[in-house]
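Structure incoming, see below.
Omission of a single protein chain aside, the complex is shown with its protein chains in their original locations.
Moving on, here comes chain A:
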Amino acid sequence: MTAVAQLLPASRRPKRMTPARWGLYAFIFITALYFLLPLYVMIVTSLKPMAEIRQGNLLALPAAPSIDAWVKAWTSACTGLTCQGIKIGFFNSLRILVPSVGISILIGSLTGYALSLWRLPGANILFGAMMVVAFIPYQVFIYPLVRVFSFTGLGQSLLTIVIIHTIFGLPTMTLLFRNYFASLPVELFKAARVDGAGFYQIYALIMMPMATPMIVVAVILQTTGIWNDFILGLIFAGRDNLPMTVQLNNIVNSTQGERAYNVDMAATLLTALLPLVVYFGSGRWFVRGIAAGAVKG
């Protein structure tokens, strides 16, 4: 790679294709193939019948593409005891996702707003502590939380998992909005105070309308994060609300008898679909979300 890089001029795209330039594009092409390979294999496998998978080549295009495996994965694949397909998990994930994203952004933005613009005693300590906590693995909190929720009678339920996602999303959401509000001109806030606006009025009427870009970033970050969660859904959602990731794992890894790889891959793609749509649909926003969330982890 260094040999490739060394001959390149530093500025502007060169007009002629030098050997080094060919090398660079070859490197990009090969690495791009490596990154695309799993997606490609998932798609072609899901479109083949099992006989073709057993005899043919993993990389070959399907001889006669069929969506049978997709239909089966959606409607009748077996997750342990029941055979109603992954659609159950899809709708469970959706029911978890919508309130969790909304509530975590509401509370996170309010916390970030209170911590940034209102000079409260101890605000920096609280913020610093939240940033440290964001790095700690879930395993440290999980058992006490399970006990607390069973003590309060909520147990494993939709409400529990929404609260859990709000709790664990709070550090990132707070960070995102705190830094955004701190970057706005402070005169705006002062003028509103002089005009007699109160704490919640300034939040709802001035700050949140101005924070639209951050809200978009937060929605992207929380949507992919919550949709992709496995461990929290497994422990806190309860049997009737298991998210799609957990059901997917059950479909693929607890099959008795012969594995239907085409159905497995169709179910995997269905589970990856929403994050992929969000990712390709949002373009640079996703990168902004990573950059903003990267400060925490």
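We take it that a contact is a pair of C-beta atoms (placed from the backbone, for glycine too) under 8 Å apart; a residue touches a chain by one contact, two chains touch by 3 or more; residues count from 1.
Rule of thumb we're sticking to: contacts and distances are computed from a predicted model.
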Omitted chain, identified by the protein name its UniProt record gives, among "Sugar ABC transporter permease", "Cytochrome oxidase maturation protein cbb3-type", "Zinc transport system ATP-binding protein" or "Alkylation response protein AidB-like acyl-CoA dehydrogenase": "Sugar ABC transporter permease"
Residue of A:L58, A:C83 or A:L205 touching the missing chain in the full complex: A:L58
Selected from A:L37, A:A63 or A:L205 as touching the chain missing from the view: A:L37
Touching residue (missing chain; options A:V71, A:I142, A:L159 or A:V219): A:I142
Positions on chain A where the hidden chain makes contact: 1-3, 5-13, 24-25, 27-28, 31-32, 34-39, 41-42, 45, 53-54, 57-59, 107, 110-111, 113-115, 118-120, 126, 128-133, 135-145, 147-148, 166-167, 170, 174, 179, 182, 190, 193, 198-200, 203, 224, 227-231, 235, 245, 248-249, 252-253, 261, 264-265, 268, 271-272, 275-276, 278-280, 283, 286-287, 290-291, 294-295, 297
